[in-house]
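Below is one structure, written out as structure tokens; the observations come after it.
Just one protein chain is left out here, and the rest sit where they should.
Presenting chain A:
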Amino acid sequence: MKQFISFVRKEFYHVLRDRRTLLILFGMPIAQILLFGFALTNEVKDSEILVVDYAKDAASQQVITRIGASRYFKIRKAALTHKEILATFQTGKIKAVLVFPANFNEDLLRSNKAQIQIITDAIDINTANMITNYMSAIILDYQNQISENLKIPYQITAETRMLYNPQLKGAHGFVPGVMALVLMLVSVMMTAISIVKEKETGTMEILLVSPFKPVMVIFAKAFPYLILSLVNVTAILLLSVFVLDLPVKGSVPLLFAESTLFIITCLALGIFISIKTDSQQVAMLISLMGMLLPTMMFSGFLFPIENMPLALQIISNIVPSKWYYIIVKSIMIKGLGISALWKETLILLGMTLFLLGVSLKSFKIRLQ
């Protein structure tokens, strides 16, 4: 035990003395949370839209007022021809154009069928989609209101409810994603690098010649990163609660328990990489290409897995961060408990045990 403590203390000296390591450890999560939270948002706020109102009647005015009142849009008015509209798009300043044909009110009242044209700049698909959705919702809302007055029977309206995230806050999706990403980086990459570094400098031999058991060397190397990763989880959660205003709906202890499990998965991966490589650069490259990219692509954090081709969907199942992402999302945002997440937890546990087994086995082979 004394040996273990000596080792862990030494490991902390290494980490705390290396400014670059410290920066990656603590600067990165904070930077990522703040970046994703404030800068890289895919929400549509204050988009400038151009209203071309050929109707200029009561109905069109009401719709325009409603759209202008929402915080998503800023309205500019102009009477333009179709050609001029295209030219305005090319300047890139406006995100959408809303065109009311003449006799809008008339059509609405007489034929019960009026049309509004929404033209968006679909180069940025997400923004275009979101703008159309928001606008349609506002228009639908207006339509519902006037139909109520008119009491037209047999009308089907789709009522949309955005569950768990009614304000459509972008932060909801990315906090669990950033957690998976940061833990991958800290636990896989830094552990792998720190073990390989001992090999490179020759100190690994000294450790292996010492009475400290080889397996314990590996555990003692990994242990500090478990602690540091948990510190990171805490920091990210604090930031998300106090800075991004995103509370943890489910159980915090459960969240930490699941995070610990995922961290151990990552540590096992890091150990495996470190056993298979001999230089810090290679270890870093493998960690980045082999672990970080799959986390970004296959965890569902940036790209929805449901939309991927079947082959990629299957591949996504072997990426541990996918399961962790699902778990964190469910606990933080939906407030689900272990009864709803036992399957994902078991999968993660299985992966952890498998990776630990493989690492230890290849470590023993290596020693011969």
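Before moving on, here are some points about what is shown:
Rule of thumb we're sticking to: a residue touches a chain if its C-beta (ideal position, glycine included) is under 8 Å from a C-beta of that chain, and two chains touch if they have at least 3 such contacts; residues count from 1.
Everything that follows uses one rule, which is that contacts and distances are computed from a predicted model.
In the listed set "Transketolase", "Alpha/beta hydrolase", "histidine kinase" or "ABC-2 type transport system ATP-binding protein", the entry agreeing with the UniProt name of the missing subunit chain is "ABC-2 type transport system ATP-binding protein". Within the whole complex, the absent chain has one touching residue among A:65, A:203 or A:313, and that is A:203.
Contact between chain A and the absent chain runs through residues 2-3, 5-7, 9-10, 13-14, 17-18, 201-203, 205-213, 367-368.
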